[in-house]
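These notes concern the structure reproduced below.
A single protein chain has been removed from this complex, and every other one stays in its place.
Letters A and B name the chains as they come in the text, with residue numbers starting at 1 for each one.
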Amino acid sequence: MTDDRHGRTLIAWFFIAPGLLGLALFVALPFLLAVGLSCTNLRLGSPLPLEFVGFEQFRRIFSEPTLLRALANNGLFALVVVPLQTLLALGLALLLNRRLAGLIFFRTIFFMPVVFPLSLVAVVWVLIFAPGINGMLNSALDVVSLGAWQPRDFLHDPYLALPAIMLTSIWQGMGFQMVIILAGLQAINQELYEAAAMDGAGRWRQFVNITLPQLRNTLIFVVLVTTVLAFRLFDQVQIMTQGGPRNATTTAMYEAVQAAFGRQQVGRGAAITVVLFCVAVAITCLQRRIIRQERQVS
Amino acid sequence: MTFRACHTLLYLVLCLLALLFLSPILLMVMGSLKADGRVLVEAGSLKAFWPGQVSLNNYEDVFRRVDFGRYMVNSLFINCSIVISGLLVNSLAGYAFARLQWRGRDLLFGMVLLVMIVPLEAIAVPLFYQVTLLGWRDSYLVQIVPFIANAFSIYLFQTFFLGLPRELEEAARMDGAGILRTFFSIIVPNAKPAFATAAILTFLSQWGAFLWPLMVTSGEAVRPLPLAIAAFYTLPPLQWGDIFAFGVMMVSPVLLVFLLFQNWFVRGVATTGIKG
Partner (left out) sequence: MREQVMLLVIAVLLLVAGCAEEQGEQPGVMKLQAWVHAGQQAERLVLEEQVARFNRRQQGVQLELTLIPERSYNAQIQAAALAGDLPDLLEFDGPYLANYVWQGHLRPLDDLLPSQLKDDLLPSIITQGTYRGRLFAVGVFDSGLGLYGRRSQLLATGARIPARPDEAWGAEEFSRLLKELAKGDADGAVLDLKFNYPGEWFTYAFSPIVQSAGGDLLDRRHSGKAAGVLDSSESVGALTQLQSWLAAGYVDGNVDDAAFVSGRVALSWAGHWEYRRYKEMVGDDLVALPLPDFGYGSRTGQGSWCWGITATGDRAKAAGTFLRFLLRPAEVLAMSGANGAVPATHSALAQSELYGPRGPLHLFAEQLSGGISVTRPRTPAYPVITSAFQQAFHDIRHGADVRTTLQRAAAIIDEDIADNKGYP
C-alpha cells in the first residue's frame, strides 16, 4: 500500500517536473530576484557597487504623487472597463446564443480584434482619435450630432485620454469575454428553460432566475481575468499617450517600465512591480473568497 | 410575423455592431492599399473605408524595408515551438494536479495560481540576468524555453481534466495500461478542445511579444515580427500605409489559425475551467 502510494507520487512528480521546473526557473526565481532588487539601488550597467537600501525605494514611490496616481488610474480603469466590457460581452453573447444562420459569422467578427497584437491596435486607434475634424471619431461624432460636435484632441484631453484608452481596450478585449460567456451559455441545460417556460416565466424572469445563476462562475472568471489584466495595462498607454496628459493615463506598469528601461533605475522599477503584484494578489484573493462563499451558498 | 420582424431587427443590430467592430480593421486594411499620404487625410471621411486606387506599393515597401520572410519564419518557429512543447508540458502537469494523488499537491497548485499573476515586465530584468548567465542571448532558445511552462495553461488543463469522466481511465487501467499510456491514448484524444484552447491562447499571447525579444536578441537572424515593425517608426512623417500593410501581413496567419480552429476553440472554452 505505502509502496503503491510512493510509486504514484513518483509518477506524479514525473508528470509535473517539466512544468514546475519551468515555472520555478523562469517565473518564480526571477520574481524573487526582483523582490530582492527592489531593496537595492541597482542602476543598469552602473560601475558602482550594488547597495542594499532597505525599503527606501518603497518609501519613495509611496511619497510621490505619480505612482499613487498611476495606481488610481489602474483602479479607475478596472472599475469602468471590467463591468462595462463584461456587460457588453454578455449582451452580445445573448444575441448570438441562438440557432440562426450566419451567427457564427458575427461571432467571428466580434472575436477578430482579439487576434490583433495590442501594439498594432493602439497604432490604429491613434489615427481614430486624431484631433480636428479630420479625425475619424471626431468626424463620426460630427455626423451623428448633426454638426453640433466640437472636435476634441482626445489623447491630449485630461478628461478624455483615459476613456479613449478604455474604449480601445474594450474593443480589443471584449470578443474574448464574449466567446467565454457564449460557451457558458451553451453549457446551460436547456431543460431548465423549458421547465421555467411551463411555469409561465417570461424571458426576463428566465434570464434572472436561470441564466445569471448558471453563468455566475463564468462571469466571476471573466471579471477576475479582466481585473488582473487591468492592473497590467501598459501597451496602449505606451503607444497612445505616454502616460499623459499630466499623468492622466499613467499606470503602475508604465511607471515601472519607464523607471527600469527609460531611466535605467532597475531597483525602483522592481519595487513598483512588487507593489503591483501585491495589489493583484489581494484582488484575486478577494475575488476567490467571493466565489467560495457563492459555492457554499449554492 | 413578429417572429420574423424580431429576427430582422436582430440581424440589423448585429450588422450595425459588426460594422462598428470592423471599422478599425477596415481602416487598417484599406489604408494598407493606399498611398501613404492619403491614409491620414481621408481618415475623417467615408473614403477611409474605400481604397480608391488600389495599389500594392505598401506591401512592396514592406518587403523592401525589412526581410519580412525571415521575421515571419522566426516568429512562426518560435511560436510553434512554444505552443507545441507547452501543450505537452502543461497538459502533463495539469493532469497530475487534476487526477493523481500525491503529497503537496494543493500547496503547489496554489503556488501555480499565484505565479499566474506575475507579468513578464515585472521579471524581465532578473530573467535577463539569468539567461545571460546561461549564455542564451541572441538565440531561438532564449525566446522559447522560458515560455513553455505556463501557469495559465496548467490551470486550464487541470480544470478540463477534472471534468472528464473517470470511467475512461478506469477502463484503460483494467486493460493493464500504465498511467503514461492512459494519458496519451485515452486522455489526450478526449481533450482536443482543451488543447485547441490552450494552443490558441498561448499563440495569441506570444505572437505580439516585443519587450523580451528586444532585450535578448540583436540583429535580424532570430528576431520575431513585432520587432520588425520598429523599422517603420523612424523619423516622421510616418508611412501609415507601410505600417498597415505590415500589420495586415502580421495578423493574417493568426487569423487563419483562429478561423481554422475556432469551433474547437469555442468548444474548448465551454468545457475547460475558463467558463468557471
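Here is the rule we use: a contact is a pair of C-beta atoms (placed from the backbone, for glycine too) under 8 Å apart; a residue touches a chain by one contact, two chains touch by 3 or more.
Not measured: the values here are computed from a predicted model.
*Asks:* So which of B:L9, B:V54, B:A230 or B:L256 would be touching the chain we can't see?
*Replies:* B:A230
*Asks:* So which of B:K47, B:R65 or B:R105 would be touching the chain we can't see?
*Replies:* The single option touching the absent chain is B:R65.
*Asks:* May I ask which residue of A:G7, A:G102 or A:P158 touches the chain that does not appear here?
*Replies:* A:P158
*Asks:* Just name the one of A:S38, A:Q265 or A:T284 that touches the chain not displayed here.
*Replies:* A:Q265
*Asks:* Just one of B:T132, B:S185 or B:S252 touches the chain that is missing; which is it?
*Replies:* Considering all chains, including the one not shown, the answer is B:T132.
*Asks:* List every residue of subunit B that touches the chain not included in the displayed model.
*Replies:* These residues of subunit B touch the chain that is not shown: 37, 40-41, 65, 70, 73-74, 76-77, 80-81, 84, 128-129, 132, 137-138, 140, 214-216, 218-221, 227, 230-231, 233-238.
*Asks:* Across the whole complex, list the residues on subunit A that are touched by the chain not included here.
*Replies:* Answer for subunit A: residues 41, 43-48, 126, 130-132, 134-135, 153, 156, 158, 242, 244-247, 258, 261-265 touch the chain left out.
One rule holds for everything that comes next: only the chains that are shown with their structure count from here on.
*Asks:* Roughly how far is subunit A from subunit B, going centre to centre by Cα mean, in whole Å?
*Replies:* 16
*Asks:* Name, in rising order, each residue of subunit B that touches subunit A in their complex.
*Replies:* 7, 10-11, 13-14, 17-18, 21-25, 27-28, 31, 39-41, 43-45, 48, 88-90, 92-93, 95-97, 100-103, 105, 108, 111-115, 117-119, 121-127, 129-130, 145-149, 151, 154, 179-180, 183, 204, 207-208, 210-211, 226, 229, 240, 243-244, 247, 250-251, 254-255, 258-259, 262, 265-267, 269-271, 273-276
*Asks:* Where on subunit A does subunit B make contact in their complex?
*Replies:* Listed in rising order, the residues of subunit A that touch subunit B are 5, 8-9, 11-13, 15-16, 18-23, 25-31, 33-34, 37, 44, 92, 95-96, 98, 100, 102-103, 106-121, 123-125, 127-128, 130, 132-136, 138-139, 171, 179-180, 182-184, 186-187, 215-221, 228, 232, 234, 253, 256-257, 260, 266, 269-270, 273-274, 276-277, 280-281, 284.
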